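Shown here is a partial selection of chains from the complex, left in place.
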C-alpha cells in the first residue's frame, strides 16, 4: 500500500538557488543595516507566519529555506502543509531563533510564500469552479521569468495540473508552425521524425475543420483555441476519445464551468500564473526580541 | 539645457542575466523542439508585439534582449517606449528575423513585457487616483523574488517612485527594532552610529504618541502605519515639514485619493508589485514564415 504522493517534490537545488538569489538582491553587499544596528546579536525571538486572508498554502519550504540561509540555528515548525487551505489568523509556521535572523529573512520568506500561495489560491478557485466535471485545470508557460518550477509547483498545490514545463519536454504545434511546415499533416509528421518516442505531441486548432485534419494524424492532445462551449462540445464529439482535448483562451472564473461542461479533458488557464495576486500573510512576533533576551 | 531623464537606466547586466535565466528555464537542454522540427532554418518572418488591452508599457529592452539572445540577426524597432500608454491594438515593437528565433523567444519576451507593463499600468492607476495632490506613489520590497530591479523600474515607468532598494541602502526602523533597541530614541541613535552619512533613516510609527517621540530625533522620514486619513492629517501637522511623511497600509485604489489628500508626502503601495496582473499583449505574425521564405 502506497501513501499516494499528492504533491510533487521541489528539487532541493531549485529551492536553494531561488532563495539565494532573493537574499542576494535584498541584502546587497552590506546586509540588513537596520537590524544589525538596532538588534543585539545575542537576542532571540519567536514568531509565527499567519494568514491574513483565506487561501491555499504553497511554498513553506521556501520560507523555511530563507530563514535557514540567513541563520543556521533557527528552528522552524510547519503547522500547515502546502496544498492545505487556511482561514484568516491560521498559523502556517512557527519560527524561533536569533532575532536578527527572523527580521532579516522575513521579507524574502513572505515574498515567496505569499506569491506561491496566491497562485495556489487562484488555482483552487478555478478547480472549485469546475468541480464535478471531468476537466482538469492546467497551467501554461505564462509564468514569472525565473520562477517557473516554483509556480508550476504552486499550481499543483492548488489542485491544478501541469502542462509542459518548457519548449523542450513536449511538442505543441501552433498556427505558425503549421504555416511554416506547409500543412498540419506535414508539421505533425516532421515532429514525429524529430522527437523521441517519449515526447508527446499536441496540435492547436482554431476551427473544427482544422480539427478534422488533425484527427487524420495520431497525436496525443489537441488544443482547441478560443472556442465557445458549444463549439467545444462539437470538438469533443469529433475527437471521440482518440486523444485528449484541451480548451484554451477566454477562460475566466465566470466561464470556466461552462467550458468544463463541454466535456473537454483539460482547460489551460494562463491567469493561474500571470494574474494571481499575493495571498496576504504576515510575520507576527510572539516573543519580542527584548523579552526573549531576558528569558534566555 | 538638459533633456531630463524621465526614467532610470536598467543596467545592461541586470537585463542580460534576467533574460538568460528565463531562456534557460524555457529551453532546457534541447531547445524549442517544436519549432526546430517544423520550421526550416532558412525561413524569415516579421511580427509585431501588440497590446490587447490598454495600459502602460514597461520592459521593451527585455523583450528586445530575449529575441537577440536567441538569434543574433534579428532586427527590432521599438515603436512605443517604456512609460508610454497604449490602447488595444497599438504596436509596441516590430521584429524581423529568422522565423525560428521569433517563435522560440516569443514567450520569454512576452512574459517580461506583460508582467512589467502590468506593474506600470497598475502604478499609473494609483498615480492617476492621487493626481492633484502632492503625494508620490512609492513601491515596497514586496517584489517578486529575483526581479526586484526590473519591477522597481516598472514602477517608475508607471509614474511611481522607488522606496529603498533592499535592506542595505537605507534604514527603516520598525516596531521590533524599537523593542530590541529599548526605545525609539535608542534605535535611531544606534542607527546613526552604525550607518554612513549617505544613508537615510526612516522610522515606522503606529500612533501619534510614537510620532511625537520620533520627532525628538532628527530622521529623514516617518512611516505612518495603518492610520486613517484623519489621523494622517494630524500626523502631517505634527511633523510640520521637519521630515518626510509616508502613509502605508490599507492603501487601495478606492482609498488612495483620500489618503493623498491628508497631505502626506508619500504613499507606499505593496500592491504595485505584489498584486499587479499581466498586461495582455500578443505577438502577431504579419508575414508568415512560409510567405517570408518565398519572398526572401
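Think of it as A and B in the order they're written, each chain with its own count starting at 1.
Throughout what follows, a residue touches a chain if its C-beta (ideal position, glycine included) is under 8 Å from a C-beta of that chain, and two chains touch if they have at least 3 such contacts.
As the structure is a computational prediction, the values presented were derived from the model and not from experiment.
Whole-complex tally (this structure file, single sequence, 2 chains shown): 6 copies.
Heads up, the rule we're going with is that only the chains that are shown with their structure count from here on.
Between chain A and chain B the centroid-to-centroid distance comes to 22 Å (mean Cα coordinates, whole Å). By the touch criterion given at the top, residues 18-19, 21-22, 25-40, 43, 45, 99, 103-104, 107-108, 110-112, 114-115, 141-149, 165-174, 176-182, 186-187, 190-191, 193-195, 199, 270-271, 274-278, 285, 288-291, 293 of chain B touch chain A in their complex.
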